[in-house]
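All protein chains but one are shown at their positions in the complex.
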Amino acid sequence: MNTRPSLFSLTFSLPLLIWQLAFFLFPLAFLVALSFWTVRNFQMQPDFDTVNWVKIYSRSVFWDAYFRTLLLASASAVLISLTAFPASYAISFKLGENAKRWMIFVLIIPFFTSYLVRVYSLQVFLSDAGILNAFLGYLGLGPYSMLNNSFGTLTGYATLCLPLVILLQVFSLNFVNRDLVEAAHNMRCGRLRTVLEVIIPSAKAGLVIAGLFAFILSFGDFVSPLYLGGGNPPTLSIMITDITKSGQQWPRAAVVALTMIATLLTVAFAAIKFAYREAGK
Amino acid sequence: TPFLSIRAAAETVNLSMLAWYGHAEPDVVGEFEELHNVKFIPKYYTGGDNMLGLIAQSPPGTYDVILSDAEYVQQLNAAGYIEELDPNDYAFDDFFPEFQRFPGHWKDGKLYSVITRFGFLGISYNAEVLSESDAASYNIFGDSRLTGKLGHFDWHLPNLGQISLLNGNPDPFDLSDEAWQQVQDSTMALRGQVGGFFDYGGTFSSLKNGQMTAFAGIGDWITGVLEKNGANVRTAIPEEGGLQWTESFSIGKGSRNQEMARKWIQYITSPEGQAKSADMAAYPALIPNKKGWVQLNDANPAEAKRQNMVLGSRNAIDLIREGRIKYRQLPVQQSLEDWNDFWSDYKGA
Amino acid sequence: MTGNRNPLINGLLKLHITLCLIFIFTPIAGSFVFSLNSDRFPSLPLGSFSTEWYRLIWEDPLVWAGFFNTLLVGACVAAIATLLGFGGAYTDFRYKFFGKPVYLALALLPPTIPVVIMGLAMLAFLSRVSLSGNVISVIIAHGVMCSPFAMAIIRLRLSQMDPDLEAAAWNLGGNEWVTMRHVIIPFTKPAIYAALFITMAVSFDEFAVAWFVSGLNETLPVKVLGFLQGQVSPRINAIGSLAFVSSISFIVIAQILMRNPESKPS
Amino acid sequence: MLDTPIVHFDNVVKKFGSFTAVEKADFQIARGEFLAIMGSSGCGKTTTLRMLAGLEDPTEGNILLDGKKINGKPTWERDTPMVWQSLALFPFLTVQENVEFSLKMRKVPKGERRERARKWLDRLGILEFADRNISQLSGGQRQRVALARSLVTEPKILLLDEPLSALDAHLKVRMQSVLSGLQKDLGITFVYVTHSMSEAFSMADRVVIMSRGKIEQIGTPEEIYREPRNRFVAGFLGSSNVFDGRLKSSGNEVWQIETEHSSFNLKAPSEVQKTDGSPVAFAVSSENMSLATIGTPWAGNSIEATVVGGEFAGASATVFLETDQGQELKVQKGHDELKTVDIRAGQKLLVHWLPEHCHVLPGE
Partner (left out) sequence: MLDTPIVHFDNVVKKFGSFTAVEKADFQIARGEFLAIMGSSGCGKTTTLRMLAGLEDPTEGNILLDGKKINGKPTWERDTPMVWQSLALFPFLTVQENVEFSLKMRKVPKGERRERARKWLDRLGILEFADRNISQLSGGQRQRVALARSLVTEPKILLLDEPLSALDAHLKVRMQSVLSGLQKDLGITFVYVTHSMSEAFSMADRVVIMSRGKIEQIGTPEEIYREPRNRFVAGFLGSSNVFDGRLKSSGNEVWQIETEHSSFNLKAPSEVQKTDGSPVAFAVSSENMSLATIGTPWAGNSIEATVVGGEFAGASATVFLETDQGQELKVQKGHDELKTVDIRAGQKLLVHWLPEHCHVLPGE
């Protein structure tokens, strides 16, 4: 078949292209341009000045926040993936078809609840005098400090990402060739060892992509670090809002945002490359 | 029912208001809406800078009336986002003298904004843990009982202003480089005490649920609401003095309802409007109109008393006159950015 | 399988699933409970039962206006994002062309942009083309943000299609348009429904960009943000619970409608 | 040969829920034997093999390996490596790593592991691909990797589940030689599940024919081919023509059978006893039938039939015919032999065969 553009092919490919060009590329370009603007007298002015880049990149507090956010998001991706895996494994390998379908349905439900509302509700559970500590107190434990620190932030990230990560993991585990599992058993590979040596390598691409999603969502999220982390210490997303508080410093915030976008693209690219890397030559 | 009120709104004037949450709720605007057959369309913001960003990128005329903190009036004006007002339209004569020509609201003799309410910022604390005498000095921030339990309202101006007061600066925002350095040092010394940096909502809940024992940078606008809901929290103005926040109304540049906007500002600065404003459901405040005080004392003596707005006895205005209260304002000798940068460093430390 | 049914391990695994579900659903259940609790700042012990918060939102015309805006935006965004996403997914599935990586990057990049910044950039652009401050601007912004999700879902489904199916339909005399209508669309139907629902869900929950671009025509999540920031009002729990119940009804209905998409009644 | 069976299925039954997948399987496999299990789809071949491997538990009965009962022993504690139809090679490992896998599980030290794996790769002619990824190998190469992976531990028995069915005809034949060769060289017992008669018959010492969970016949390929026990086996082999009739007269030498077509003579079987008038089914192998022009005088059994079509395959061809009564017949002959008759479709021909080529089905 010829693949020259036809009325047909353009009908399907152009709308998205036009829409994203019109409504996304321009805002994105604006963002890039904005990062070279200057602010005078609380007003942003079109300009071409690298001052914002120099200023942001020369501040150690930016780099602290940058690496902290990177660390938090990585920890989130790893911890959530680790927590999710036994559940995903059990759903995919230990449940019947019907139970599996129900479980997937149940895990879709959180997507239809407001993240803000969930985080707000979590505050009530996590605070020093909250429901969880009251419950632990019953058991003679605690109180533990679970709010306004990285634990709180990570808990929030988990609220945001865990259902998605489990779902993505289940989908990739469902594709693991069951013969491979039996073949491994047949070759003296015990239960746990098979998970490590066969199931995880087989589902690697999906597991990495699931982790990547957790990373992307956590890296950019500002709700959890603010409402559960108490902004203490701040992440990049909080820093963006902070920067605007020095009187309309959106251009500098744009520098941070562009750095975040670049980071996410790099990580995504590396993760996808790793996910699909093959053994051997 | 909701449907009827939506239909009714269709025939009336729509007046858009850009404000902090609560200023266009029925308890404040209801009477005015009925009186003038207008309907307020509120746009609530959650931070002055977002508000400025929003206005900056919206077409002129989007917002008819704009409520902002006094510091932002200058910025709004400098950027040309608000209309000049006619001083004769407003009953400044009824105002306490200190609010008749409020700084930043006038430029080159022209009026741009009318003060509508204000409040004091001091030490907000949980009265079950701290006593009033504990809260008599900002030094309590360093107390071991507050380790991990000291909250900051996440904005540099009120917090750094308070530390500046603690350092004994007579004008907390007009600092020599040396004094500014000392403010930074004193602030940084507190970092280990801090349990979190909160926005409005976070401030509310963490004081209420006991997560934070004391807060810097807030006042009765938080604790007043919590008190009304039965929480044992207070705000004290310590010996070193307190700060004053101020909210003012302006008319948005290019508004097509300037007449109605003017009427609204007149109404909310009138004695009736002022009495409502003082007891606004979202958060209470002091009012600059003396006749408003009278009205409030008639209508709601308990609230007048709670907020210390009783004429004839030692009241809130006296605190200002005694010099215990300083207006919150933009830094004079440093740039706003310097302060903000330090605040970021502090948070990130 | 012999020896692989270790009841202890299976029991522990199932317990772990249960714990994960508890973690996921506790905040949701919590907000339900708090929405029916008289305390404005719920903590233990809980206050008395109250429908006050539901009454308040019921009587608030702005909540209703926000609700209708949200529905309108959600419906339009779902339709637009799914259409765009379908086109993008089909393009990726079927065609190879110069600049395809750029095309795909443009299509899939939006989720990596911090929302606060996205909001300002969107507003800056939309206001310059006189599209800001109304429901249309929210639809445009959410369209940009949601179409990658729709595209991903539909692309996944297309990759499960026998690659010969489309050629077979052409070969049987259906031109490209007819084949699209009679083969590609029926095959991707479950994914199209899924895309409609997921994009609607994303739009229902988005407040940061919507705050900037909606101007005075706010959607419910923006209102929720106001309630949370301005008042910490349990009204957000009430709204959240109502929105949740209605969303779930949607999915359940959709599940029933879409049950076993491969088979037709015989 | 069956004195010291390596495997003994002792009345083994396997049910899935209420469905019986394997019915009272009772047979033995001799050490060093190549046993093929055949049968149509779903008849229980894989299930039988999987029970032996320890991937399914028998519902009833015992399986003995080397005389020891192994029911309930998990597959990883048995030494019954299996080669999957799907091969089940690990795509995330290289060829070498795949082959080393079971040695690794047995904690064989790295150096030795490497050496033993390479020895087997070499033996199977795929050493040069040791460092490749599985996806870079052709079908036949993958097949050898799967074999190497199972053989590297030098087991006493190897289970194979349709290992060649995914390959094309050429490769299949080549791999058959490889497999037979290996099995003979190593003296390993092979249990080999297949659909394909040619595979089973060309490699196996004995063949098990299954149908719906039941074992229909066990025997050498020749036995099964020459003396199918029943209609199922005769039909399954695909090249037999089965006739139904009644015993008209049973002599010492010759039986006469009355069918719907006409009556046929057959050599009286020594092992079957029937009374006159009782129903009898007999099979005639398609290569034992011949074709002649109508009217040719013929002494043996004969019947008229119309040519439906023909199949030409290598050295021989199969002619499909249909009698007036609608019975389908197949005649397989060398090309040269067929040249004497006109086998165009529609042609009426005489199909004839000798009484001694009639095989009475004892199981019917």
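Note that the chains are named A, B, C and D in the order they appear, and that numbering of residues resets to 1 at the start of each chain.
Criterion: a residue touches a chain if its C-beta (ideal position, glycine included) is under 8 Å from a C-beta of that chain, and two chains touch if they have at least 3 such contacts.
None of the values given here were measured: they were computed from a predicted structure.
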- Note on the structure: Per the whole complex, from C:L15, C:V102, C:V129 or C:L172 the residue touching the absent chain is C:L172
- Note on the structure: Out of D:F201, D:F232, D:W255 or D:F282, only one touches the absent chain, namely D:F201
- Task: Among D:S86, D:T306 or D:Q332, single out the residue that touches the unshown chain.
- Result: D:Q332
- Residues of subunit D in contact with the chain not shown: 40-41, 165, 168-170, 173, 176-177, 180-181, 184, 195-198, 201-203, 221-222, 225, 238-239, 285-287, 308-316, 318, 320, 332, 334, 345
- Note on the structure: Hidden partner sits against subunit C at residues 162, 164-165, 167-176, 178-179, 182-183, 186-187, 189, 261-264, 266
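Quick note on the criterion: only the chains that are shown with their structure count from here on.
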- Can you list every chain in contact with both subunit A and subunit B? C
- Query: Between subunit A and subunit C, what is the gap in Å from one C-alpha centre to the other?
  - Reply: 17
- Note on the structure: The distance between the C-alpha centres of subunit C and subunit D, rounded to whole Å, is 56
- Item | Centroid spacing, where centroids are CA-atom means, of subunit B and subunit C in whole angstrom | 37
- Query: For subunit C, what residues touch not just one other chain but two or more?
  - Reply: 1, 4, 43, 120, 124, 225, 228, 232
- Could you list the positions in subunit D whose residues touch two or more of the other chains? 54-55, 74-77
